[in-house]
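Worksheet: the structure to be examined is printed underneath.
Removed from the display is one protein chain of the complex; every other protein chain stays in position.
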Amino acid sequence: MKTHQAKRVEITIEAIMQSRLTDALSAAKVTGYTVLPVLGGSGRSGEWVRSGEIGRASGMVQVVCIIRPERLDGLLDAAFGVVDKHIGVVSIMDCDVVRAERF
Amino acid sequence: MKTHQAKRVEITIEAIMQSRLTDALSAAKVTGYTVLPVLGGSGRSGEWVRSGEIGRASGMVQVVCIIRPERLDGLLDAAFGVVDKHIGVVSIMDCDVVRAERF
Amino acid sequence: MKTHQAKRVEITIEAIMQSRLTDALSAAKVTGYTVLPVLGGSGRSGEWVRSGEIGRASGMVQVVCIIRPERLDGLLDAAFGVVDKHIGVVSIMDCDVVRAERF
Amino acid sequence: MDQILSLAANNLLSPIILSFVLGVAASLARSDLSVPEAAAKALSIYLLFAIGFKGGVSVAAHGVDAKLGLTLLVGIILSAGLPLIAFGLLQVMTGLSRLDAAAVAAHYGSISIVTFVAATSVLQSSGITYEGYMVAVAAAMEAPAILSALWLISRGGSERRMDSDLWREILLNGSIVLLVGAFFIGWITGEEGLSEISSFIVAPFKGVLCLFLLDMGLVAGRGLRSRSGVLKPGVLAFGLLMPVVGSSLGAVFGLLLGLSTGGVALLMVLSASASYIAVPAAMRVALPEANPSIYLTLSLGVTFPFNLTLGIPLYVAVASALTGA
Amino acid sequence: MDQILSLAANNLLSPIILSFVLGVAASLARSDLSVPEAAAKALSIYLLFAIGFKGGVSVAAHGVDAKLGLTLLVGIILSAGLPLIAFGLLQVMTGLSRLDAAAVAAHYGSISIVTFVAATSVLQSSGITYEGYMVAVAAAMEAPAILSALWLISRGGSERRMDSDLWREILLNGSIVLLVGAFFIGWITGEEGLSEISSFIVAPFKGVLCLFLLDMGLVAGRGLRSRSGVLKPGVLAFGLLMPVVGSSLGAVFGLLLGLSTGGVALLMVLSASASYIAVPAAMRVALPEANPSIYLTLSLGVTFPFNLTLGIPLYVAVASALTGA
Partner (left out) sequence: MDQILSLAANNLLSPIILSFVLGVAASLARSDLSVPEAAAKALSIYLLFAIGFKGGVSVAAHGVDAKLGLTLLVGIILSAGLPLIAFGLLQVMTGLSRLDAAAVAAHYGSISIVTFVAATSVLQSSGITYEGYMVAVAAAMEAPAILSALWLISRGGSERRMDSDLWREILLNGSIVLLVGAFFIGWITGEEGLSEISSFIVAPFKGVLCLFLLDMGLVAGRGLRSRSGVLKPGVLAFGLLMPVVGSSLGAVFGLLLGLSTGGVALLMVLSASASYIAVPAAMRVALPEANPSIYLTLSLGVTFPFNLTLGIPLYVAVASALTGA
């Protein structure tokens, strides 16, 4: 099958920041993403588990964007505008997609 | 540690199509996969959140397959037979695995 | 944006082994990871779905670690010490990260 | 007329309806109030189990009515027939494609069990009894409409083959199995069984229904907010007209069958209500090109609220008038 | 004094408190006992709905007290004012940065609805009545404290602008909407509405509260285990002193308003309690640099248990003494 190169950006961020992140993505014309739940994790700000928290302040999610390589920088700028002061991680991978016109 | 090249295929698809997809994978002798829950997302068919839906028609899942490179095409053919008319995304990445005989 | 190369290790493992795995990671000074829930899967030990199980013995999780390339081997040694006898899969991908000093 | 108005006012100001309204208002105001998916599903399991069980107990108590079989048959005919009427109306009233029209039509032949549950709770408050087997009729009306819709599409040239998996999924979907299963458990164990668990399935029933409708309101409101663009005037009008058409047919058949006042009212409710669980799922598999925004918004955002607030008291009043109760 | 002791002992040995203690003990012992997140959220929805509804019914029954508006206003003043006092105390008693101190202060102006619920249940056991609108006062006290904290920070030079999204999130957060919505539903439907659903929202209430407090205990214990490092003596002392200061102010205002014994006690409880849901969420957005370990551990790990076990009986006893009941 014919495939095309793309980038897969994975952003782990506080759940309460999710809508701010996706709003920023939309503003940068990134309209394709998938949000995954996160059970727990560990980082510079310590360890946490979902069942150890109460209420909306808690928890993280993972936002995954598949995007054409040339649009990566726009996405990262938008994302870091939101993620910067908050706890979270961003990683970027190469991937191949089939129906490139979608991205 | 000795590692071997493999492919990691990530298929985001409507939950109701999951069993049809995994049946197709099994028929193509792809018997290793992991299914992740999805909280929400956005694509050409608009934005949705899991909590905004009722019942079985709703929601998406992510099916992740790690597979030997030479078996990739068989997997993609099987997957696209199911995904084609339905909303969803497929992406392919390179990865390394340790116990290659498993895949 | 300036990015740096890193490795993304994805370990799918029985939920009951999660704390043993993350303890082993901490012992190997890997203190950054994210844990994702898994809905179901299939492998050499057969097919399973979360809703088909009762209690703690059941279920799997996915532990994702982003790490500097030079620390990969330490991580894999620690992980395989725990995963070896248990059902589960480990895959390794290349990725890029932005704030490299974090990893 | 006075009676209708007072019933409607009573209904509108009941905790059940107000909980629904609260849910709609909260999501239109973009509050983050939400009922966890698992909790909403647990509530619906409770409601289905309770309503099925009580139906079965009532059949055990009053014996099998000679009309049981006939009523089931009429239910199946209504479910299969209503989509044809709906399809015709949609062709006339809206600019929907044949595919979208057929998908919408399927929803209106099938039923909404929550509307049914809400109606039984109104009947019970008004002291009106009904045939216990109406629960079984509800179950029988879920699937036939799907067949009719697929037949409509295949007539239009594009053949649709239902795979056997889809058949099994429709006929054995969780709601039907639980409703019918609980019905048989209630039938087998009768009043004695009910007395063992009535402080679980009878006493708190209305309160649970409040929380469930709060969640329904949240979901309906969210759908309206994000998808109201699909509600062209013709489509909207259909969502309000079709329940009236459906319930009229239901009334006619209910009278022909000689059902009780409550039975006629419930057959009207079933005919008037539109599916938003089983049929959408089947449509995603069988007609993936049909636009889910249209049928979900219509069924859950327009027809469900209409039936819940105005429809049910109207149908009960009409049934009372027609049966001379 | 005797009365206080016996109330305290009674309170400490009630199933509610013991369930909380069980939760704390289980998580300190690192048991894997846990309440699923969805279940805990469902329990809190139940409690908010029930407490709001009953408050509304009580207002419907006793008419709108002339003091309703004034009490709401006092609640808002307390919520906005207490953070200033808290901030001052924190500056004196602890070495926290201005940022952390402001974040903590916001929590103590706002309220903990579970503490409120537990207090109503103690009042009810003791046969002490209270103004139904205290539920509305609780809702009104959630947000003003956040504003005060942000004002404190901006005075320190680092301007904070609340975006309008955050405003909406705070004012329309799910707990407030549900509490206030249920309050209005109760008010509208009155005793009649209550009688329809009382076997759901009244009879099992205390039992549900037990399970909810079990979960609160688990969460509080887990927080103490993993974050107790942040509890420097001064910080810990603040977490025990501030509720006493807050409740005293609450008592003064309650007496000035001429509230009933139960009303005074509840205003004391609201002033004494610290938020652990709405405010932490707002702080994560508005003051992400403030350390959540500090404010969560203080509010949930120190002040909540203190109020639940010793505070509530103390406040009730003081309110009784002051109002001469």
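By letter and in written order, the chains are A, B, C, D and E; residue numbering begins at 1 in each of them.
Convention: a residue touches a chain if its C-beta (ideal position, glycine included) is under 8 Å from a C-beta of that chain, and two chains touch if they have at least 3 such contacts.
Everything quoted here is computed from the prediction, not taken from an experiment.
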Listed residues E:Ile4, E:Leu18, E:Leu68 or E:Ile188, member touching the removed chain: E:Leu18
Residue touching the undisplayed chain, where the options are D:Pro15, D:Pro83 or D:Pro204: D:Pro204
Given E:Ile4, E:Ala38, E:Leu171 or E:Val244, the one touching the chain that is not displayed: E:Ala38
Absent-chain contact - pick from D:Ser121, D:Asn173 or D:Ser275: D:Asn173
Residue ranges of subunit C at the interface with the undisplayed chain: 14, 16-17, 19-20, 46-47, 49-58, 85-87
In subunit D, positions touching the absent partner: 36-39, 41-42, 45-46, 49, 53, 168-169, 172-174, 177-178, 181-182, 184-185, 188-189, 193, 196-197, 199-201, 203-204
Interface with the undisplayed chain - residues on subunit E: 13-15, 18-19, 22, 25-26, 29-39, 42, 125, 199, 203-208, 210-211, 214
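FYI, only the chains that are shown with their structure count from here on.
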Subunit A onto subunit B, rotation angle from CA fit, given as a multiple of 5 degrees: 120
Between D-E and B-D, the pair joined by more C-beta contacts: D-E
Maximum centroid distance from subunit C, chain identifier (CA atoms): D
Fraction-based call for subunit C against subunit B, same above half, different below: different
Intercentroid distance (Cα basis), subunit D paired with subunit C, Å: 46
Set of subunit E residues in contact with two or more other chains: 36-37, 173-174
Where subunit A touches two or more other chains, by residue: 36-37, 56, 93-94
All pairs of touching chains, each written as two labels joined by a dash: A-B, A-C, A-E, B-C, B-D, D-E
